[in-house]
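Okay, structure first, notes after.
With one protein chain held back, the other chains of the complex are shown just where they sit.
So, chain A:
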Amino acid sequence: MSYYDIDSILTDAQVKLDPSPEKLPCTFELEVPGLGILEGNPGEDIKAGTRIDLPLWLGEMLSIGARLGTSRLVTLDMPDALAERVMNALKADPRTVDLRALAPHFYTLSERILEIFEEEEMVDVLIDTFKKRAAEISDHAHNPRGAVGEGVDFLRGLDETERQLFRAAHDRAKEVRIWAGEAKKK
C-alpha cells in the first residue's frame, strides 16, 4: 500500500460521507471536552457513551489506547459492511453478493479492519469469497463478447480491487487476440 495509493486514501476518507457504509461505529468511553464538532455541535463536549460513526483513519487512531491496555478512548464495533449478516451471505454464495453496494472498497476496508480485530473466521470467509469471485471474474474477462448478458449483474457488484483484476485480465486477453489477428483493433 503506497502512500499515494488513491484506493487506500479513499478507504480512509470515504467513511466521512454520511450514507457511506464504510463508517466505523465508535463508542466514546471518556468525556472529551470540546470535541463535540464530531457530533455536529461545535464547542460542546462529547459525553462518555456517545456513539458516533467516525472515518476509518480517525477511529483507528483513537482506538490505539485500547490496544496498549491503558485507558481506552473509544471502543470500536464492526462496520455494517462486515456485519455477521454479510458474512453469512458470503458463506452461502459469494457470487450473488453485491460487494459494491456494501462498500466500494470492500477488500481494502476489510484488510484494515482485520488489522484491528482478530477474526480468524472472517479471514477464511473473505479468502474463500475472493477466490471464488476471482475465478468468476476471470471467466467473464475472457469472454470475447465482453460483459453482456447474464454477467452484467455480477460485474456491477464488483468492488474496486476486483474491478482492477477484471480490467487486467480483460485488457490482456484482448491484446493477445488483437495480436493474433482474431479481433479487430478498436
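Following the convention adopted for this analysis, a contact is a pair of C-beta atoms (placed from the backbone, for glycine too) under 8 Å apart; a residue touches a chain by one contact, two chains touch by 3 or more; residues count from 1.
Following the convention adopted for this analysis, contacts and distances are computed from a predicted model.
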Original post:
Can you pick, from "Large ribosomal subunit protein uL14m", "DNA replication complex GINS protein PSF2", "Transcription elongation factor SPT5" or "Exosome complex component RRP41-like isoform X1", the UniProt protein name of the chain not displayed?
Top reply: "DNA replication complex GINS protein PSF2"
Original post:
Who touches the missing chain here, A:L30, A:A101, A:A135 or A:V152?
Top reply: A:A135
**OP:** From the listed residues A:E29, A:D45 or A:E111, report the one that touches the chain absent from this view.
**Re:** A:E111
**OP:** In the full complex, which bits of chain A touch the chain not displayed? Write them out.
**Re:** 64, 67-68, 107-108, 110-111, 114-115, 118, 120, 123-124, 126-127, 130-131, 134-135, 138-139, 141-142, 161, 164-165, 168-169, 171-173, 175-176, 178-181
